[in-house]
Structures are given as structure tokens and as C-alpha cells.
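Here the complex is missing one protein chain, while the rest keep their positions.
Think of it as A, B and C in the order they're written, each chain with its own count starting at 1.
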Amino acid sequence: MLMTGEEYVESIRKLKPEIWMFGEKIENAADNAILRPSLNSVKATYDLAQQPEHEELMTVASHLSGEKINRFCHIHQSTHDLVRKVKMQRLLGQKTAACFQRCVGLDAMNALYSTTFECDMAHGTGYYKNFAVYLALAQANDWTIDGAMTDPKGNRGLGPAQQADPDLFLRVVERRNDGIVVRGAKVHQTGITNSHEVIVMPTQSMKPGEEDYAVSFAVPVDAQGVIMIIGRQSCDTRKLEDSDMDVGNCEFGGMEALVIFDNVFVPNDRIFLNGETDFAGMLVERFAGYHRQSYGGCKVGVGDVLIGAAALAADFNGAQKASHVKDKLIEMTHLNETLYSCGIACSSQGWKTSSGSYMIDLLLANVCKQNVTRFPYEITRLAEDIAGGLMVTAPSEKDFRHGKLGPYIEKYLRGVDSVPTEDRLRILRLIENLTLGTAAVGYRTESMHGAGSPQAQRIMIARQGRIEQKKELARAIAHVGAKQE
Amino acid sequence: MLMTGEEYVESIRKLKPEIWMFGEKIENAADNAILRPSLNSVKATYDLAQQPEHEELMTVASHLSGEKINRFCHIHQSTHDLVRKVKMQRLLGQKTAACFQRCVGLDAMNALYSTTFECDMAHGTGYYKNFAVYLALAQANDWTIDGAMTDPKGNRGLGPAQQADPDLFLRVVERRNDGIVVRGAKVHQTGITNSHEVIVMPTQSMKPGEEDYAVSFAVPVDAQGVIMIIGRQSCDTRKLEDSDMDVGNCEFGGMEALVIFDNVFVPNDRIFLNGETDFAGMLVERFAGYHRQSYGGCKVGVGDVLIGAAALAADFNGAQKASHVKDKLIEMTHLNETLYSCGIACSSQGWKTSSGSYMIDLLLANVCKQNVTRFPYEITRLAEDIAGGLMVTAPSEKDFRHGKLGPYIEKYLRGVDSVPTEDRLRILRLIENLTLGTAAVGYRTESMHGAGSPQAQRIMIARQGRIEQKKELARAIAHVGAKQE
Amino acid sequence: MLMTGEEYVESIRKLKPEIWMFGEKIENAADNAILRPSLNSVKATYDLAQQPEHEELMTVASHLSGEKINRFCHIHQSTHDLVRKVKMQRLLGQKTAACFQRCVGLDAMNALYSTTFECDMAHGTGYYKNFAVYLALAQANDWTIDGAMTDPKGNRGLGPAQQADPDLFLRVVERRNDGIVVRGAKVHQTGITNSHEVIVMPTQSMKPGEEDYAVSFAVPVDAQGVIMIIGRQSCDTRKLEDSDMDVGNCEFGGMEALVIFDNVFVPNDRIFLNGETDFAGMLVERFAGYHRQSYGGCKVGVGDVLIGAAALAADFNGAQKASHVKDKLIEMTHLNETLYSCGIACSSQGWKTSSGSYMIDLLLANVCKQNVTRFPYEITRLAEDIAGGLMVTAPSEKDFRHGKLGPYIEKYLRGVDSVPTEDRLRILRLIENLTLGTAAVGYRTESMHGAGSPQAQRIMIARQGRIEQKKELARAIAHVGAKQE
Partner (left out) sequence: MLMTGEEYVESIRKLKPEIWMFGEKIENAADNAILRPSLNSVKATYDLAQQPEHEELMTVASHLSGEKINRFCHIHQSTHDLVRKVKMQRLLGQKTAACFQRCVGLDAMNALYSTTFECDMAHGTGYYKNFAVYLALAQANDWTIDGAMTDPKGNRGLGPAQQADPDLFLRVVERRNDGIVVRGAKVHQTGITNSHEVIVMPTQSMKPGEEDYAVSFAVPVDAQGVIMIIGRQSCDTRKLEDSDMDVGNCEFGGMEALVIFDNVFVPNDRIFLNGETDFAGMLVERFAGYHRQSYGGCKVGVGDVLIGAAALAADFNGAQKASHVKDKLIEMTHLNETLYSCGIACSSQGWKTSSGSYMIDLLLANVCKQNVTRFPYEITRLAEDIAGGLMVTAPSEKDFRHGKLGPYIEKYLRGVDSVPTEDRLRILRLIENLTLGTAAVGYRTESMHGAGSPQAQRIMIARQGRIEQKKELARAIAHVGAKQE
């Protein structure tokens, strides 16, 4: 059952998670000036689902119930679904110019759907049924679900069980009849304060002996023992200044938190993996695969806004006809559409899992994400080029509204005469927001590390690249005999 | 009706085109040592169509006759067809490591199919019928057709009618009751000596006053007045040396020619455009669009061979475990699959024309080709890096077969002891062929200029990039009002 | 006479410039939390000049007085001096990880020295004498001088006199017996609040009819009518939070202001150009040339700090032995040293002007700056890659110091066990500061636009690139006759 945006906000308001920021407990995150923009971004996933023109992208009939659900709660039933997912993400990126946070849960649900199915086939476990019941609830309630994967990991040179502190990877610390108790933390938790539930997954493949770390489950965000500490973002406190202009994007944003699981109890029916080390890797790989696809949609949408902003910046100072400006806009568009092509390609080449759901093409999804670790950086560089230095030297809105200073700023920072100075400054602040400010966290650093750091994709590309087959092709052309064993 | 490869070769042998090379007339191109490898590449498009494992990619049921035809003669009936076209091209690139030349005609036929339909709708002309009859013949005879677009163009700063010599763009010089007479030339004609027919199209959009240049038609390659002068390729004459090793790829290759149309007569029923200047642009744009898609398949296949060859070169000198070598192979794979993603994406996002045939997504196809003007260059650079300097300093096969020199070469140019020196040299010659030799013409320069030079794609990206819509997105986020008119 | 750092601070404290920030007048910039770090950076240019180990780079004998002066007040007397300037700048970049602001004045003085000399030779004016007297004062007082070049420029498609508002380029509005009155503004004024004086120069070459805009002069920063409005920087207000950790670099920073010249009077002896339009271009070109050289020093020093920080980040989480991490550090070093090479090269190839001072090689200086518009962006991208996502999701210092939260953070954000979590967080905050925070303004956007935006360098490269000579080389090799006139 679809919620409206307002209903969603109310539903979040009713939860009581333990949230901390700047050393203080946040009782009402929904009305916190720093956090509210991130809530608005998630809210947009509900708002757009209400709009007829976006119905095809935003909603879909559940394969479980047949009911119309938000696509963010859907298990992909075809490559068509996979393609529409990417288009939905581009749309939301365009409308929010920020991270709208709801993809992680979507990708976690899809990864769990097929992995629990295959785990049950192999081990006779009952995770698929657990998960199917949970999924039906999620769809019925139109939940936003956070997916929690990344453990702190401590010393990167050591495995989970070798760390000085065994909790540096989240683990089962107690097994009871009615469930398990877990301890650890998940870092970089995007959207956790705006979620109803959180699904926890292992952070990497596990080996025998690491059973306690091979665990997946779901709990409500306000479960006992779950503690969130909000991460700082560049320019975060600018949102406290009551300046519509200076924040660049006053409506939308993203958020991340360090989430502590301090002896959290998980009932049996919410457990989706518990000790089957041989399926931890599949779960990680599928989640990462879906999430690397996602970036071929959402970041492209944000890129659209940045390209548009750069074009306006040029219009506003009369540089729009300079051949180098036109060429830079073309290059930005070219790079952005290359990302989109990768998102579309890995979707259209998806395949049916044994559970019936559809998985993306893993090689192409990794290629997609690898490009996402590069091109947004070049797009921001070009945007900064077109924007000009004023983007980082313009006075504050307070100066602009000041009786003596305002007229000076109005006079001297005007570009083409027909455009108000305020409009010019607003566009520059938006570019600042996306290249250096709060949104740069999402558009740059998250493009780098979200869904796995660049090296993670390279390892997958090496694995999936069929290099032995390529060698055979070369041997055939060069008339070189087969390898001597 | 599908021809076998041998039947194809015989059918070509029966034609009598006027071919010149090195100042001499070539009576039998099919047996010419320099040209034969290019014939073999086209032959592969017939051979593979006979193989059951490639049936799905290589053949399809004609929408006209219902008969099984070679996909190279097919009018795309779905996005599925478009995707399979790209996969077929990748397959052929893998099998030939060269340009297999038959795409130009395929793309010309598809461009003409929908353009003639729309021209007839607009002008009441009868080109679509002409073309449909011709298409049926092409399918029935399993023809290879060359597409001829690029005019010499003389001074790039001047239009067709402004040139010092009016023939620098091909044009109608006489209109008769039974047809037209044309004069001019087409440069860079890929595969013309291996084709049964040639379809001529204008090289750019035309304006009123340029009616004589807005002409499209088909003639047999041995029509009266058609003269071909073979272009030189890097290392072309190495094929005359009887050295299997030194050519790198002794079976397959490509060819291009300057084709003169010296007062060639075209009967009425083979005319597909004749003076409708407003449809010249559509024809060019659609042909270029399809052909820019093509490069997301064929060049990827060639790239697969080059990656495989580089990997073998590393295996053969024991460097395969060096982290920088592994990383370079990953990068080559990443770039190659990015090209493939673009080819797949513009196909899967295709759309139905009013004629019923399917067109690719124009923006994404241009993005695809733009990347093709870059990544193969980086892939070749990385291949040269891995190959090492021996690629350009190794002795000739004659030295290798020499009684005194051979043992020295065998001894000193051995890499890992288990691999024969000859195998190592063969792989290095293949890399030389692809990066500097005959195949570099196809893999590098043709990647740059084929289907339009880079700037042509940039102009299309600018046109298709929906920049005004992007500005609106930025305005909405930055709370900047709509443009004041 | 050299001032100590403390004497410098006191000397600045005595001035009474009109400074505004966030709509409020700043009476004491030296003690303002947001501005103080920028003062500290300039102070470092005095502090280091007192240290024996830096004497050779930081000080030099004045060619006017023979006295030991700070190199920032020196007119270059040899290519050796030019090289040492670059090394001094790298040193200061290393010590401050910020923009130390004193180069603009240095480059302005050197540009004026030779340009006034040549202008006097050509026009019989007396600017060189004016400037020599001023220079002697500057050296004697060890002044920090700001150089003010960039006008607001309004509509980029229009010249100074064509703007809707004639003041969008600074101009002479009144000529009196004892001097001139000027009106206009200069944007992006780096270090103005930390300077004793400001030298104003035209922003571009001027044509006949633009005499009022061809003006150069010096005034004290607290001259009547000079108004400064501080520009916002990313994360500027974080400096108000009393968090040593969260700012990343708590000691040093940079600043820029919009500076209004509201009918400022300039006495005759402080005028260095007044209406000689034919010398505006030379002044701009020489200033820009020196300043493009400067970036081959200062940004390299900042780059050194960022590379070191990234290496520490890897050490601190145990990733330092991963081959991809090592390779990224090598790449960062390679790019950084390429910038340095350009800075050194344009210096070592300098030439003696007719005034006796030394000018850098203009082509190579433009090449230097052009690389600076690219490589710092790639270096930051690689730093973000190595740093990991924690850089943008770590909790605030307030959380870290909090009784309940601190232990969680200490436990879960620890990397290798031997390194305190605080150290790890501090290094990540430094990387954040350089890639997204206040220092990113200097290291990224200023690298792009300072000393001229990228296109300005490309125009100079085109002019200086001796393309006609290169064509002659090609003609000689290809046996192509000389151009037919």
C-alpha cells in the first residue's frame, strides 16, 4: 500500500531510534535542520510515486500480492524491471540533486531474495521463507529499509577473527532458542535515520571458522541497542544558518551515520543467514552488483542537475557562446551518458536467478561502478571550470541582504544585465554544494566508495573478464597452439 | 537464401569491377595476396551463419519473406534485434581481429528503409517501394552491400556547390527518362572489392539549392564508370612476403578504396532519393546512428583479441603475476566493456520508426562512438606496454628460419622455457599488427573516423543532450525562476 | 628590514581597513576565528625568513639597497632567483597546506618593474621612478602587498566600455592635479585582509578608447573608499566550533574578498599606469606569467602534504602494502613532480628584461598553469580513493569527546591497533579539508581559476607555440614546398 510523502514523514516521526549528533541526542530527527533535507530526499520517493506521470517508473505490481507497490520495495521480475529501476533512479537524482537513500534497501532485498533461495536449496535452511514473509510486510507497509553492509574492518591486512578486537566485524555473540544476539558496528550508513528497518549483511565473503560473522538479519531502526552517530559532512552546519541561498540546495540532501549494534537481539524469523559461510560471498556479490548498477542511475541524475547548473552559470555571465564552454558542456554530457549507458547495459543483460528474480550482468555492473569512480570527478572539475572562481569567493546571503553591502554586491556581481544577481549567486551556490559542499559527499566521495571502493570492482572485473577465453581468441588468430599442460 | 562462404567467394569472383592497386589493374581480387584477407573477413560472415552455435546471432527470419536470412541483410524489427546485431559484431571481431566490412551495407539498408518511408509520406515519392524491392533481392541473394557515404569534400570550409570543383561532392549530372547519371567520388570505401552492390548516400544534410547532391541509389560494383583505387595500409606489402608469422594475422584483414563514379548511370528503380534535400539529413543521421552503434560491437571484439594477446605476451615472458601487468589487463578489459555497454545501451533503448523498423537511441549511439575514438587508443597503448619493445625489434621470419640465425633467435628470444620462441614471436606480431600494422588502420584510425570523426559526434551530443531540460532541473533545485523572455 | 612574524601581526593590527563578513563589520580581523588562519599563513612567510635553514630560499640581498630582504619583496635578478622563488613557494605550501597569499604582490611588483620601465621608454612617462620609490618602501618595511587584477567583468561577451554598468571594470572617474579618483571592484582578492598595501592592475589588454580602464596604482588597504566583503568558503564556519580536530588544519588557511573601490583617491606618485592602453596587455601578460609560474611551487607544496596524508591514512588502516595503494601514491607523486618540473623549467629558461629584471619563459609558465588546472584534481581524487569513505562519514569531535559515544568511536573507528583512533581521524579530517573543505578552495578551485582560467592559458599557448615554425619543420621532412603566397 503506497504511502504519501506526508504519511511517510509521520511514520518516521513515530519511531524512536537513538540518534546522536555533535555530542547531543536528537529526539526528533524529522525536524532537525541538518537532517531534514535527507528526510525530504526519501520523501521524494513517496511523492513521485503518487504522480501519474511517474507511475510507470515509480510503481509496479508486486509479484507476491499483485498489489501496486513502490518500485523501491519490488523484486525485479525481468530485465525490463531492471532497466526501469535505473530510470527511476536517474529521475530521483534529477529531482533531488542528492542521495535519496532508498536504493540500499532495495538492493539488499533483491540480493537476499535469490541468495536465501539458493542457500535453502543447498543447506535445507529456511531463510527464504523468513525473508518472503518480511518482504511481504515491507511491501504492505511501503517501508524504507536501510541496508547495512560495511563493517569498520580495523586493520585491512587482517581477517575478521584476526583483529585485535573481534567486534570490528559485526558478529553473533550469543545464540538463543528464540534468536541471536549480535555485536559490532556498520559504518557509512546512508539514510538510516530515515528508514523504518535495517537489513544487516556481512561485509565480505567468509571462510570456515568465520561462522559468527556470516550473519544477515533485519531489525527495526529503534531496536534496543542500535545507536546512530551522525557523520559530519562538508558544510553541514551551513544548514543551521537559515540561509536559503548559501546552502545551494535547501530542500534535499543525504546523511550517513556510524551505527553501533550493542548486543542487539534478533528473533529467529528475522534471520536470513546464520553461519553458512559459503553463502556470505554470494550475498555480498549480489548486493554489490545491484548497487553498482544503481549508481548508473542516481549519479547520472545528479550529473544532469550539475550540467544544467553549469550551463546556466555560463548563460548568466554571457559566456555561453564561447566554443570552449560549449565543448565542456558536451564533454560533461558525454561522460554522464556513458555512465547511464553502463547502467542500462548491465540491466538489459540481466539474467533470471533460480528464485525467479532477475540479477544484473555482473561484469557490466562492475564496469559501470568503476566509471562512476572517475567521471563524476571530471564532471565536477569541468563544472568548476565553467562556474568560475566566484563560486568560492562570493559573499554570504547575510551580506547580500545587508543594507549597505547588498547594493554593492548587486551591482558588482551582476553578470548579464537581464539576470538578477541573486539568481546568478544561487546557481553558483548549487555548483558549490555539488562540488565541495554537502552534496559533494554524495556525488564525489560516495561515487568513489559507495557500493565498494574502486579496487573491489577491479577484482571483480578480473574475475568476470573471461581472460582465458580471450587468450584462446588470440591463439586462434596468431596460429599459436593450445597451452601445453 | 544463405550462401556458404565458398559460394560467396565464387559469387564475388564472377563480378568484374575495375580495381587498381599500385598503378596496376587487378583482374582477380579474390586471389590477390593483399586483398584476399579482406575477402576472408567478409567470408566469415557467411561461414559463421552456417554454424549451429551461432545461428541465433547470425541469422534471423526476414520480415518480408519469413525466410531465414543472414542478419547482415535484416531490417531490425525490435530492440532485441538491435542488441543481437551488436553481439554478432562482437563475435565477428573476435573471430577475425579485423574489419569484416559488411556492417556498412547493413546500416545503409536500415537507414534507407525508414527514411524512404518517411520521405514518401512527406513528398508522395516512391522510394520506399524501390527500396523494398531491392531489399528483397539483397535478402534473396544474400548480398554483401557496400554503403558509400563520405565525399572527398575538398575545402572543409565550403559547401558542395561552393567548391572550386563541383564534383567534390557526388552529384547528379544528368536526369534522363530512364534514370540519372552521377559523377563524383566516395573515399574510404570499406569492403567495396568484396561487395556485390554499393548503396550511395549523401555525405551530409543538404539545403535548398543543393538538390543535385541530395541523391541516394544502388548500383552493382561492376557498373560502368565505377573505378576503385585501393588505399595503402601500414605494412600492406608484408602480405606479399609469404611469411605467415610476420603479418601477425595471416587470414583476416580489411581494405579501403577511393571509388570514382565517372558518369555512372542509375536506372529509376534503383533510386532512393533524388533532390529531396530535406531528407538528406535524416538519411545521414540514421546511417551514422546505426554505424556508431556498430562500433560498440565490432571494435569490442577486436579488443578482446588484443587483450588476449597481451595476456599471452605476459604469460610467455613470465610477467603475468606482476601486479602492474594484472592491473593493465583489468584496465583494458574495463575500457573494452565500457564500449560494449554503450553499444548495448543504445540498442536496448531503441525505438520503432513509422516504417515499423527499429532505430537506436541516437544520443547513446553517439556517446558510444565518441568513446570508440578514445578507448582503443588507450587499449593499444597498454598492449604495447605489456608486449615490451621486442614487438618492434624482433627479426623477420626469414631470419628465424635461417640456418645460422635461427638457433640464435631461438635461444635468445625465448621467454619462459616451456613456450616455443616461435609462439612468443607470433603473439608479438599479432600485437604489432593491431597496434601499428594493417589491423591498426581498422582498430585505431577507423575507430577515430569511421562513422564520423569525433567532432561529428560532439555536435550530435550537443543537439541530443537536452540541455534546456537540464537547466530547468537546476533552476528547480536552486530556486531560480524561469527564464525571463 | 625583515619583520618577525609577531611584528608582522602587530603591523597588520594597526591598520584599519573596512572589512565585512556575514553582514557584520569586522573590527579586528587578526583575532577573528575565521580569518586568523589566513593571517597565520602569511605570518609563516615572515617566520620562515627568520630561520637559518631557510635563509637561502626566504631571503636575498635587495638589488636596490643591498640589504637582506624577504624574497617576497624582491625583483628577480637571475634565473637562479626565479628557481628559488618556486622552491620557496613549495616550502611554504608544505608548511601551511594552504594559500599563503603573499605571491600575488610579489608577482605584481615584478610585472610592474619591467613594464613601467618599458612604458617610460616608449612614452616618456615617469612610472618607473614612481614604482622604484614604492618598491624601496615595500622592501624597507617588509610589506605584504596584495595584487588586485580581476574585475567583475559583468557580461563576458562585452568589453569594458560596452557593459550596462561602466564600473564593472575598475576605471578612472576623475583626473585631478594631485592624482586620480577610481571606481570599481576587484573580485577574488586573496589575502587582502592580511596585506599592508594593494596594487591594482587592469584585468586584460585594453584598446584605444579604453584609456580610463588602463590604470595601475597602489594604495594602503585602509585607504578611504576601499571596502572588503569576505567570500564564503566551504566549511568556513567550522572554524567557529572550537574543534581542533574537525577543521583538519587548525592553524593555516586562506581567504578571499570582494573589494570595492568606491571613489578612491590615488596620489600621483602612486600611479604606475594611466591611460597608456598599449601597455595594459604587457602588464597583464607579465603578471599572469609570473603567477602561473608560482603555481608550480605553492600547489606542489600543498600536494606534498596531501600525498603524505594519504600515505598515513593507508598506514593507519593497514592498507599500505596493497599494490594498488602503492601505485596510487606513486601516481600522485608523479603528477605532483610534473607540476614542479614545469615550475622549475619556466624559471630556468627565464630571460632578462630591458629593465634588468628576469622574466619567466612565457610558454612554459602557461603550460605549467594549464597542468595545475588538471593534476590537483586527479591528486585529490586519488587521495579520496585511499582515504576511504570514513573521511565524509566520521562523527564530530564533540561526539568523540562525549562520555558515552567516545568509547564507541574509539573502539569501532580504530584502524591498526597501534595507532590511536584520534590520529586516524585527524588525518582523515586533513584530507577532507584539502579535498572538500576550506583548503579545497585553494587547492582545487584556485588551481583552476587563479592566475587565469584554463582557457586563458590555452590562448597563450596558441600564441607562444610557434606553430608556423613547426609547419616549416614538417614541410622540410615531407619535402613539401614553402607556402604559396
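For this structure, a couple of remarks:
Methods note: a residue touches a chain if its C-beta (ideal position, glycine included) is under 8 Å from a C-beta of that chain, and two chains touch if they have at least 3 such contacts.
Treat the numbers as computed from the prediction; the structure is a model and nothing was measured.
Within the full complex, the chain left out of the display contacts the shown chains A, B, C.
In the complete complex, the residue from C:E18, C:D304 or C:E384 that touches the missing chain is C:D304.
Of the candidate positions C:M88, C:V104 or C:C342, contact with the unshown chain belongs to C:C342.
In the complete assembly, the contact with the undisplayed chain comes from B:L258, out of B:A161, B:V181, B:L258 or B:A476. In the full complex, the hidden chain is touched by chain A at residues 323-324, 327.
Hidden from this view is one chain, which touches chain B at 20-24, 150, 152-158, 164-165, 167-168, 184-185, 187-188, 227, 229-235, 237-238, 241, 246, 256-258, 260, 262, 317-319, 321-322, 324, 373-374, 377-378, 381, 384-385, 388-396, 398-399, 401-402, 405, 408-409, 411-417, 432, 436-437, 440-441, 444-446, 448-450, 453-455, 458.
Chain C meets the missing chain through residues 83, 94-97, 244, 248-252, 304-309, 311-312, 315, 326-327, 329-330, 333-334, 337-338, 340-342, 344-346, 348-349, 363-364, 367-368, 370-371, 418-419, 423, 426-427, 429-430, 458, 461-462, 465, 467, 469-481, 484.
We take it that only the chains that are shown with their structure count from here on.
Among the chains in view, A has its Cα centre nearest the centre of the complete protein Cα set. When C-beta pairs in contact are tallied for each pair of chains, A-C comes out on top. Ranked by separation of Cα centres from chain C, the top chain is B. Residue numbering at the chain A/chain C interface overlaps substantially, since over half of the positions present are found in both copies.
Chain centres here are Cα means. That of chain A falls 40 Å from that of chain B.
Centroids built from CA atoms put chain C at 38 Å from chain A. Of all residues in chain C, those touching 2 or more other chains are 324, listed in ascending order.
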